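So that we are looking at the same thing, I have put the structure below in structure tokens.
One chain of protein is taken out of this complex; the other chains stay put.
Let's turn to chain A:
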Amino acid sequence: MSARTLPLLFLNLGGEMLYILDQRLRAQSIPGDKARKVMNDIITTMFNKKFMEELFKPQELYSKKALRTVYDRLAHASIMRLNQASMDKLYDLMTMAFKYQVLLCPRPKDILLVTFNHLDAIKDFIRDAPGILNQVDETFRQLTETYSCLSAGEFQLIRQTLLIFFQDMHIRVSIFLKDKVQNSNGRFVLPISGPVPWGTEVPGLIRMFNHNGDEVKRTEFTTGGNYVLPQREGSFDLYGDRVLKLGTNMYSVSRPVETHMSGSSKNLASHAKENIVPNPLAKEELNFLARLLGGLEIQKPGGSETGFRLNLFTTDEEEENAALTRPEELSYKVINIEATQEPGRRAELSRIMGELEVAEPRPGSAGKGEELLALMDGL
């Protein structure tokens, strides 16, 4: 609904992806220089100027599948590879984390603070690479320019658009379960204590006025909640204390990345429908991807750099098992894109695909133009 949602969605999901990758790179003891290269390459690609320009154009959100393709590309922007099962898990974790953050944002405008938390952390990842730092600061400026003049109502619309995007996703995440912010059916827990949002009063006061506008009576009430006033507002400046903890890195050595891949609730009707009904937006989505990916400049790995595979699971066996047992309803499979019919679009995609080099040659592919489609079909 809101045409200003995509930059926030992309940057926050990207931020979560980097938190998870950083944690797994350490867990898998990838040598420091390789790990840093991966992080720098991905961040450089994410904040590419042309890419950001496309992102910030007012546009509707596309499907989860379309967005997933972008992250697939992004995760492979360097010498690192991920198998399907690990990529699925990565995407699940990213989306559930951001869904949680959106849901628990005290004010709709606080989504911006969540985004700034992610960007602050990203700047910390690349603190030794000042060139990329500029790109991230530039994105900060663009965010401020785009969002600082939006009203609370418009932010609420963005929030509602995001919640509709994430609706019916109820994957359980171990860290959330442990912290008791998610319950065992996958729903998030809503606290009824703590600070109220900035600009809201603690509930309890009723004031009544006469026809002259004078206050004539005041009463108080209590409810089951236990709220307090917040100490200060988070900073929306380039540097500052955001106050809000949502969007900061919740993973660490002692809190590793895990998910339970249990099937979500029985409410699969809408999910199943999404997979079966031919997507009338398929053409638009491909155009969107072409434009977005066209802006992605993928680094070609240098001759001396050898790639490696990152596993989101603790063992290879676990990863294989996860791939086999992933519930059907959680599959990101894409059904039949008809855009192959359009020769003009195929040529355009061929050109873009030609510019995107993947580390390993794809065996027996029919033509570059179909690689993007193949990529999506393989999801």
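Methods note: a residue touches a chain if its C-beta (ideal position, glycine included) is under 8 Å from a C-beta of that chain, and two chains touch if they have at least 3 such contacts; residues count from 1.
Keep this in mind: contacts and distances are computed from a predicted model.
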{"item": "Listed names \"WD repeat domain 54\", \"Prenyltransferase alpha-alpha toroid domain-containing protein\", \"Presenilin\" or \"DNA primase\", with the criterion being the UniProt name of the chain not displayed", "value": "\"WD repeat domain 54\""}
{"item": "Listed residues A:33, A:128 or A:201, member touching the removed chain", "value": "A:201"}
{"item": "Option from A:27, A:79, A:103 or A:177 whose C-beta touches the chain left out", "value": "A:103"}
{"item": "Those residues of chain A which, in the complete complex, touch the missing chain", "value": "1-4, 58, 103, 106, 108, 151-154, 156-157, 159-160, 163-164, 166-168, 183-185, 187-192, 196-197, 199-211, 213, 216-217, 219-225, 227, 265-267, 269-270, 277, 280-281"}
